[in-house]
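Only one protein chain is missing; all other protein chains are in place.
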Amino acid sequence: MSADGSNDPDADAPGPDAEGPSADGPADLAAYLRAEVAATDFRIVVATMLAVYALFAVFTLLAGGGLNTLGSTWVRLTFLFAAYAILSLALNLHWGYTGLFNIGVAGFMGVGVYTMAVLSTPPDAISGMGLGLPLPVGIVGGMLAAALVGLVAAVPALRLRADYLAIVTLGLSEIIRLTLNSATLSGWTIATFGFGTGGGSGIDLPARPTDALLDTVVGTALVDVLDPTITASVLRRSLWVLVMIGFVIGIYVLLARVGNSPFGRVLKAIREDELVAQSLGKDTRWFKIKVFMLGCALMGLGGILWQGSQGYVSPDSFRPIVTFYVFVAVIIGGSGSNTGSLVGSILFVGLLFEGPRTFGNIVSNAVSLPSAPGTFAGAVAPLASLDVTPLLSYLVGNISAFRFILLGVVLILIIQKRPDGVLGHRTETAAAIDLDRPAANGGGNDE
Amino acid sequence: MVASNTIDRGRTLLREQPVLALAGVAGAVLVLDLLARLAGVEVPLVGDRTFGGSLGMGRFGGLLWNGIIVGLIFGLAGIGLSMTYSILNFANFSHGDLVTTGAFTGWGAALLVAGWGVADVGHLLLVRPGSGANPNEIGASIAQAPLSILIGAAVAAVATVVVAVAIDRAVYKPMRDRGGIALLIASIGVALALRYVIQFVYGSRNRGVTSTQDVNATVLGITIDLHEATLVLVAAGLMLGMHLMLQRTKLGKAMRAMADNKDLALVTGIPTERVVTATWVLGGALAGVAGYLYVLERGTIEFNLGWFLLLFIFAAVILGGIGSIYGAIAGGFVIGFVHEVSLIWVPSDFNAAAAFTIMILVLLYRPQGLFGGVTTA
Partner (left out) sequence: MSDAPLQVRDLKKTFGGIVAVDGASFEVEAGSLTGLIGPNGAGKSTTFNCITGAHTPDSGTVVFQGEDITGRRPDQIANRGLVRTFQIARELEEMTVLENLMLAPKGQLGEQLWRSVTPIARGEVIEQEAELRERVWETLDFFEIDHIAHDEAGTLSGGQRKLLEMARAMMTDPDLLLLDEPLAGVNPTLEEKLLDRIHELRGQGYTFLLVEHDMDVIMDNCEHVIVMHQGSVLAEGEPEVVQSDDRVIEAYLGEIDV
């Protein structure tokens, strides 16, 4: 990371330039080096991503998949990268920057998605009932609602100890999920206001706006050209993924600016020692409330772009496990670093979330294993006669349980052995400019 | 005189803790409403809402009894959570999965004893993971095979202790000097790993376990469920045992000292590692038995049963004041009653939310717990 922490790809240039015409040699060199380091950050993200793509290309080829399968796999991976990236950036703002231990991410996502759904789902949907307003209204409404719920939680809760805040936010997220799950509530709101959440049966969602693009003249032509190699469905999903990547970049730049500013400096100070920040005259309450609301709005947005883009959603998508996934991503990348959040999301999705499943599929396809025994007993009993195949096929058949075990173990190992994350300890300086001694000053003016 | 004192105190409370005062008023209104309902008084309010109504004594008694049952489970499991929270200084998010550990290991043993010869060992030991002999054929009930039920409880305790201590050695011991948040995160990892190891071994099916034959008995004209009666007896007995242990034994006193102040205990030379192990042993055993008894009462078992209980257990512990085992027991009853009795007012898809709401309000406005500020175990 460069000294001014300009870890957003666009800020490495404006940072040093904007602060004055000190065009002598050393400053230029410093600017060059800074740009280089910032670029390295960007490179880490891209390299990690390419490595994961390559890994899955190998997986796909081994499994005998064609170009379309590969494309489909990559699109799915990228979709999940982007979804987790947005959520982990938001969580990193809370926890990494400000030290607010929020484990109610899923709840805030739920508020965002459901508000969007209730605003923008057509009134004649099969499940749930919306108001049929334009999608942008729904998205903005969803973010605002998530921010407002954040505000209501923040005002009393932000003075709590970190572990109490954790329990409060987890409780809140479960209350939100149970509320969305309530058939009674949905029936009542439909009767009273004409919209409802659909309770446990979930709610239909408005279509992705990008889908319509493929129905245009250009779109149909493109589909026709690509058709046998890349199917329309992959194309449709990849268009949406492009939109999500746009959001990831936007949010990254936004949060880099938040972090690299006096505002971000106060956040860091709150994380380190709130009393010090207060003793220097910072009204920390407002900083915490603002940052909590901003993070919650982004969690709502992340939920909308992810769970909200799949035509249908139910309260089950907002179980606490989703929050823990996001936590794992942030911790892998190293809390406190925006770049780390991106890298962590990629590694989480690639190696922990999708990897084991894909790998299991390949194994089961390649090594024609007998059908898996129904129970663990059936798997281990043959061990007595030194037959390991039932155990193996049981393992492959239950790869999803295995994935969670792996997740838990990785979480424990990282927090034990590498609490700063895979990228190690990083200093992303919280200032809007490079803090090196200004060259024009000549330096050492005291003696 | 007394009245004016009360009013004064009310005023002070209103000024200093408005939310708590509001909660007090709301509670009082609910109690009045409850009394009105029991008396069959109904006063119309706005719309079709009324104050009071009708509520049969029988239904109310049933809800109270259910409240006691779940309250005992929450309290029993809560003791261990409360002890680890205060002595090891972190919120253990894997406590619910220790409860599940006890349920599966205990019932594996109970089924094995009760159903010996009825079905193959794998089917019994893994608590009916797939098709095979059904619960009534296996016959695990307190009426048909009381010994198997008791053996199961003992195995639940022992197995959970072994798991809890092993996890402590592998995960938490290397992290003793780390902060509460690092430990909390590690415990989330433990929770995931443990839960899915259980799923991997025992399968993900939600299935029946206990035999339902002959479990209802009539004593003095009242029909009682013998499994519920067993739960109440065993849980109350264990709580009493805990109380005696903490008050009478040296170890108990050391644990109370450490719960109060870890640094002090370090200085005064209480062997802290031993106390830590004792904490896991006691807390793990109670959690395991709580999970076992929970299944005894509800009759079915699944791999995330403990995880679903976790927030309720936290609620009980927080209500009672973290670090106090009596508080955890009392908090368990309060949450149990809230969970069941709230059904009088809220639809059944909101009673869990009501319990969580109360937990949040207590954390926000009375973090030392409802029953006074002292955290002596």
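Just so it is clear, A and B label the chains in written order, and each chain counts residues from 1 on its own.
Heads up, the rule we're going with is that contacts are C-beta pairs under 8 Å (C-beta built on N, C-alpha and C of every residue); 3 or more make two chains touch, one makes a residue touch a chain.
For clarity, every value in this text was computed on a predicted model and none was experimentally measured.
Remark: the omitted chain is touched by one listed residue; of A:121, A:284, A:338 or A:393 this is A:284.
Along subunit A, the points of touch with the absent chain fall at residues 3, 18-20, 254, 257-258, 261-266, 268-269, 271-273, 275-284, 287, 290-291, 294, 336, 427, 429-433, 435, 437-438, 441, 444-446.
Everything below uses one rule, namely that only the chains that are shown with their structure count from here on.
Subunit B has its Cα centroid 34 Å from the Cα centroid of subunit A. The touching residues of subunit B, when paired with subunit A in their complex, are 19, 90-91, 120-123, 125-126, 129-131, 171, 174-175, 180-182, 184-186, 188-197, 199-204, 311, 314-315, 318, 347, 349-350, 352-353, 356-357, 359-360, 363-365, 367.
The residues of subunit A lying in touch with subunit B in their complex are 101, 156-157, 160-164, 166-168, 170-172, 174-175, 178-179, 181-185, 199, 324, 327, 331, 374-378, 381, 398, 401-402, 404-405, 407-412, 415-416, 419.
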